[in-house]
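Every protein chain except one is present and positioned as in the full complex.
Should a chain be cited, it is by its letter among A and B, assigned in written order, with residues numbered from 1 in that chain.
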Amino acid sequence: MSKRDIQFDQNGLLRHFLTIDGLPRQTLTDILDTAENFSTVGTQQAKKVPLLRGKTLVNLFFEPSTRTRTTFELAAKRLSADVLNINIQASSTSKGESLLDMLRNLEAMHCDMFIVRHNTSGAAHFIAEHVAPHISVINAGDGRHAHPTQGMLDMFTIRRHKQDFTKLRVAIVGDILHSRVARSEIHALNILGVPEVRVIGPHTLIPREASSLGVHVYHDMKEGLRDVDVIIMLRLQRERMLGAMLPSEDEYFIQYGLTRKKLALAKPDAIVMHPGPINRGVEIESAVADGPQSVILEQVTNGLAVRMAVMSMVLGRKQEA
Amino acid sequence: MSKRDIQFDQNGLLRHFLTIDGLPRQTLTDILDTAENFSTVGTQQAKKVPLLRGKTLVNLFFEPSTRTRTTFELAAKRLSADVLNINIQASSTSKGESLLDMLRNLEAMHCDMFIVRHNTSGAAHFIAEHVAPHISVINAGDGRHAHPTQGMLDMFTIRRHKQDFTKLRVAIVGDILHSRVARSEIHALNILGVPEVRVIGPHTLIPREASSLGVHVYHDMKEGLRDVDVIIMLRLQRERMLGAMLPSEDEYFIQYGLTRKKLALAKPDAIVMHPGPINRGVEIESAVADGPQSVILEQVTNGLAVRMAVMSMVLGRKQEA
Partner (left out) sequence: MSKRDIQFDQNGLLRHFLTIDGLPRQTLTDILDTAENFSTVGTQQAKKVPLLRGKTLVNLFFEPSTRTRTTFELAAKRLSADVLNINIQASSTSKGESLLDMLRNLEAMHCDMFIVRHNTSGAAHFIAEHVAPHISVINAGDGRHAHPTQGMLDMFTIRRHKQDFTKLRVAIVGDILHSRVARSEIHALNILGVPEVRVIGPHTLIPREASSLGVHVYHDMKEGLRDVDVIIMLRLQRERMLGAMLPSEDEYFIQYGLTRKKLALAKPDAIVMHPGPINRGVEIESAVADGPQSVILEQVTNGLAVRMAVMSMVLGRKQEA
């Protein structure tokens, strides 16, 4: 099952955006370059371009996420698209059949794009396999699998600060095991030619197949941060603190929380990233989150530009259809 | 109490759309012809016409229905109207007084149209009787009474496939007793001159006054389907399966589920319709729902054109006001 195939149309243009895994470097570079063009829209007097006027985008959220839904909604509105928000309780579509019927109905209403969020890995891919030819699907996070727009906004942020990916040392810190964000980032960093990607975390939160992903595993944060150019902190799902996977929050912070002291081990111009929302005092110290090396809020701003870029690429493709 | 009167303004133009019952054939034909014009909007590059720009439409939903709300919202947005969604718990407007005060307030905000969904028969009519002269009301389903835009989208679908209503034999199958959809369809079919309308279902789900509606009642589905041009399946409210009204789902499917075998009794070019969402294996076999004679998804597409038509007719009327 090649995921690359389904993401491109017969002309080789990006139709869906489901995962970064397997994409050619050129596609990633195209997204970053297009996002660069959109990055000024947010600061214009009228933050609006008519590119997707008359297009209908559906936020199909099977798990609630105000934050992510908001960024896609805002990106769509700035492209002048119409937005429908549909929140679906997993229960009401427990049968695959009725999910497909729902898709058929939205297609029949001439919707153009589905933004899919689901707690099951592969859900966006499943939907993309079953939609009509005029529909594009964007994965807004599926289980532990992928969150490709988050991955790309992180690449955009890194490129803005560091330009050349091929000279970087990047560390991702925290709960790698459960993180779709980390998985998308690792794929993107590899494809873009970053020579050294490190993951840092306790044994219980690093997946066993980590080394096959082309990353270096560290359990000692001080060792792992040494001389890196980019530090990506992950959000700790605090529900997981309870039980066997982790010691206490305090203990976690001592070992894997990013403090000014630990940050000093990285390169002096290292940037600090986090997908948000941050748990201050759990995975990151406030002085670092709000400090001069933090680019966390830039990531949010860049998220809009990257989402506008992906949306306009997958739908703009259809001009000739 | 003539429902015809309240639906028209003093110039004889359609102001509200509450029920099909009692409307002249010309009005129905006007709606179908207007919908024909809108049926291409959905396939345009930019699915947007500026007809209702600056108009404000309020979805007043007293019972939740994402599906129906979505179609009205989409139709309104494609007409460039502004949409407000208001979900009202029946409890908070238990007194007629506060409902009227809410209407007065929305009127004072210069809203133009109320799309009303309510589980009480007559609710949309009640609201239409009490709104200010500049407001139009569209019934999006009231109790067991009427769902006129659904009725008209079904007529639109039939006309597209069969052209001449005056030569048709139409069968409606299932829970006629509780179905506002069936009631609106029967009125529309009668007004448009369909010579033979049949209803098919168990004794417990056919209203006693059925024959007075000008329909032929069948309890044996095989008999009822013989030589029909159009089959309209109704959704079975599965909650009603429990208790005295119906035998088991399996038993119901055997007697009243539409299978390929039963479908073969109709004319070879008979079309199969369903208002959705469908219960596969309960009232309809998947092979039929997805088969070549099914026009179920066309109904969804046509629903947008018909709703755009009705909205533009009731508001367009006001140009001279």
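Everything below uses one rule, namely that a residue touches a chain if its C-beta (ideal position, glycine included) is under 8 Å from a C-beta of that chain, and two chains touch if they have at least 3 such contacts.
None of these values were measured; they are calculated from a predicted model.
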Check your understanding: Thinking of the whole complex, not just what is shown, which of A:Asn11, A:Gln26, A:Thr66 or A:Thr166 touches the missing chain?
Key -> A:Thr66
Review point. For the chain left off this view, which of A:Ala128, A:Met155 or A:Ile278 is in contact with it?
Key: A:Ile278
Check your understanding: Per the definition of touch given earlier, which of B:Asp9, B:Asp82 or B:Glu298 contacts the omitted chain?
Key -> B:Asp82
Review point. Tell me, which residues in chain A touch the chain that this view leaves out?
Key: 42-48, 66-67, 70-71, 73-74, 77-78, 276-278, 280, 286, 297-298, 300-301, 303-304
**Study point:** Residues of chain B in contact with the chain not shown
**Key:** 53-56, 82, 84, 86, 97-98, 101-102, 104-105, 107-110, 319
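Methods note: only the chains that are shown with their structure count from here on.
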Practice item. Please compute the C-alpha centroid of chain A, do the same for chain B, then give the distance between them in whole Å. Key: 42
